[in-house]
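Just one protein chain is left out here, and the rest sit where they should.
Moving on, here comes subunit A:
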Amino acid sequence: MWSFFHKLGSPPWLYRISGSILRWLLPLTIVALFAGAVWGLLFTPPDFRQGNSYRIIYIHVPAAVVALAGYYVMAIAGAISLIWKMKMADVALRASAPIGAALTFIALVTGAIWGKPTWGTWWVWDARITSMLILLFLYLGIIALYEAYDNKEAAGKACAVLALVGTVNIPIIYKSVDWWYSLHQPASIKFTGESTIDPSMLYPLLFMITAFYALFTCCLLLNMRAELLSRERRTGWIARLVAESR
């Protein structure tokens, strides 16, 4: 158990293992994303009330779900780097912010495009949408805060604190559709009780959510590798890596 943590804290080990994971996970994820998109776009029945516009659900919901999950990853990484000063946790925090920002952006934009034919408007200052916009600003804020410091150790600390403070927004996003009267529909998939979505739509949706999780994992590893290469550029293992690749 402890040796695993030791390895996890070792940059060369993480670089090597992430390389061998990405070699099969990334192609598999890309194929799954395309397959899931085709499934949702062409092989599912239309919604009885919304018609075909609902097909945006197959990218909107996975992007939103994983954008929130990404925030957990970032906040937990922040907590670990603050408490145990683990260098790799700081790398993970820095690596997850741009992916989270991109996924939140996708959720907001596809939501706006879905809203136009369904609600008749691109945007409303509704609780769910506004709290998602705050999530986007939190992600962007962490990226900007990191860049603002010359001292990267101080930058990591400040970002970790901001990430932890920002977690207050997460339950607000989850509960926003129940707490406030909202244009946004409540969740159709429930862990407890019966889901209010037909299996013919549920399965492709769950498939896409899984594929988006896999993509998040791939991008997290890719970003961590890029970050490790640039942070550890003066170390022996990178010099050996460069020598091997020449």
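Going forward, a residue touches a chain if its C-beta (ideal position, glycine included) is under 8 Å from a C-beta of that chain, and two chains touch if they have at least 3 such contacts; residues count from 1.
The definition used in the following text is that contacts and distances are computed from a predicted model.
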Chain not present in the shown complex, as UniProt names it (candidates "Heme exporter protein D", "Xanthine dehydrogenase YagT iron-sulfur-binding subunit", "FecR domain-containing protein" or "ABC transporter permease"): "Heme exporter protein D"
Residue of A:Ala37, A:Met86, A:Val124 or A:Ala158 touching the missing chain in the full complex: A:Ala37
Which residue of A:Trp114, A:Tyr139 or A:Phe207 touches the chain not shown here: A:Trp114
Absent-chain contact - pick from A:Ile106, A:Cys159 or A:Ile173: A:Ile106
Residues of subunit A in contact with the chain not shown: 26, 33, 37, 41-46, 51-53, 55-56, 59-60, 63, 98-99, 102, 105-106, 109-110, 113-114, 116-117, 215, 218-219, 222-223, 225-226, 229-230, 233, 238-239, 241-243, 245-246
